[in-house]
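Missing here: one protein chain of the complex. Every other protein chain is in place.
Moving on, here comes chain A:
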Amino acid sequence: MTMVNLQYYAQLREQAGIGGEQVATAATTLGQLYEELCARHDFSLAADVLKVAVNAQFCGWDHPLRDGDTIVFIPPVAGG
(Lines give C-alpha, C1' and ligand atoms only; values in the text may rest on other atoms or scores of the structure.)
Protein backbone atom coordinates (compact mmCIF):
# COMPACT_ATOMS: atom_id res chain seq x y z
CA MET A 1 0.00 0.00 0.00
CA THR A 2 1.15 3.51 -0.77
CA MET A 3 0.32 6.46 1.52
CA VAL A 4 -0.46 9.64 -0.42
CA ASN A 5 -1.82 13.08 0.47
CA LEU A 6 -4.65 14.26 -1.74
CA GLN A 7 -5.98 17.75 -2.39
CA TYR A 8 -9.26 18.40 -4.16
CA TYR A 9 -10.23 21.58 -5.94
CA ALA A 10 -13.53 23.07 -7.12
CA GLN A 11 -16.16 20.49 -8.13
CA LEU A 12 -14.08 17.64 -6.69
CA ARG A 13 -13.82 19.37 -3.32
CA GLU A 14 -17.56 19.88 -3.34
CA GLN A 15 -18.36 16.30 -4.35
CA ALA A 16 -15.90 14.76 -1.87
CA GLY A 17 -17.12 17.11 0.86
CA ILE A 18 -13.49 17.67 1.95
CA GLY A 19 -10.57 19.77 0.71
CA GLY A 20 -8.08 16.95 1.11
CA GLU A 21 -7.34 13.62 2.74
CA GLN A 22 -4.59 11.09 3.34
CA VAL A 23 -5.23 7.67 1.81
CA ALA A 24 -3.53 4.29 1.65
CA THR A 25 -3.96 2.88 -1.81
CA ALA A 26 -3.13 -0.25 -3.76
CA ALA A 27 -3.13 1.78 -6.98
CA THR A 28 0.24 2.15 -8.68
CA THR A 29 -0.53 5.01 -11.09
CA LEU A 30 -2.44 8.28 -10.88
CA GLY A 31 -5.02 6.92 -13.31
CA GLN A 32 -5.76 3.90 -11.12
CA LEU A 33 -5.89 6.10 -8.05
CA TYR A 34 -8.43 8.44 -9.65
CA GLU A 35 -10.61 5.45 -10.64
CA GLU A 36 -10.55 4.33 -7.01
CA LEU A 37 -11.50 7.81 -5.82
CA CYS A 38 -14.32 8.08 -8.37
CA ALA A 39 -15.89 4.97 -6.90
CA ARG A 40 -15.42 6.25 -3.35
CA HIS A 41 -16.63 9.86 -3.79
CA ASP A 42 -18.93 9.50 -6.77
CA PHE A 43 -16.91 12.07 -8.77
CA SER A 44 -18.76 13.15 -11.91
CA LEU A 45 -15.75 14.37 -13.89
CA ALA A 46 -13.82 12.09 -16.21
CA ALA A 47 -10.03 12.03 -15.79
CA ASP A 48 -9.50 13.47 -19.28
CA VAL A 49 -11.02 16.84 -18.34
CA LEU A 50 -8.83 17.15 -15.21
CA LYS A 51 -5.25 18.15 -14.62
CA VAL A 52 -3.27 16.31 -11.98
CA ALA A 53 -0.08 17.44 -10.25
CA VAL A 54 2.28 15.50 -8.00
CA ASN A 55 4.47 17.46 -5.58
CA ALA A 56 3.62 20.72 -7.40
CA GLN A 57 4.45 19.37 -10.90
CA PHE A 58 1.85 18.52 -13.54
CA CYS A 59 2.01 14.83 -14.45
CA GLY A 60 0.41 12.36 -16.85
CA TRP A 61 -2.12 9.78 -15.63
CA ASP A 62 0.41 6.95 -16.04
CA HIS A 63 2.75 8.58 -13.48
CA PRO A 64 3.69 6.07 -10.73
CA LEU A 65 2.74 6.70 -7.09
CA ARG A 66 5.31 6.99 -4.31
CA ASP A 67 4.87 7.08 -0.54
CA GLY A 68 4.34 10.59 0.76
CA ASP A 69 3.39 12.14 -2.60
CA THR A 70 1.11 15.18 -2.47
CA ILE A 71 -1.37 14.86 -5.30
CA VAL A 72 -3.61 17.68 -6.50
CA PHE A 73 -6.62 17.16 -8.78
CA ILE A 74 -7.67 20.29 -10.69
CA PRO A 75 -10.85 20.65 -12.73
CA PRO A 76 -11.25 23.53 -15.20
CA VAL A 77 -13.54 26.22 -13.77
CA ALA A 78 -15.38 29.01 -15.54
CA GLY A 79 -16.97 31.27 -12.93
CA GLY A 80 -16.37 34.99 -13.03
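Here, a residue touches a chain if its C-beta (ideal position, glycine included) is under 8 Å from a C-beta of that chain, and two chains touch if they have at least 3 such contacts; residues count from 1.
Just so we're on the same page, contacts and distances are computed from a predicted model.
Visitor: Unshown chain, UniProt name, "Peptidase", "Molybdopterin synthase catalytic subunit", "Potassium-transporting ATPase potassium-binding subunit" or "ABC transporter permease"?
Guide: Spelling it out: the chain absent from the display is recorded in UniProt as "Molybdopterin synthase catalytic subunit".
Visitor: In the complete assembly, which of A:V23, A:C38 or A:I74 touches the absent chain?
Guide: Final answer for the missing-chain contact: A:I74.
Visitor: Considering the whole complex rather than only what is displayed, give the residues of chain A touching the chain that is not shown.
Guide: 7, 9-11, 13-14, 19, 44-45, 49, 51, 53, 56-58, 72, 74-80
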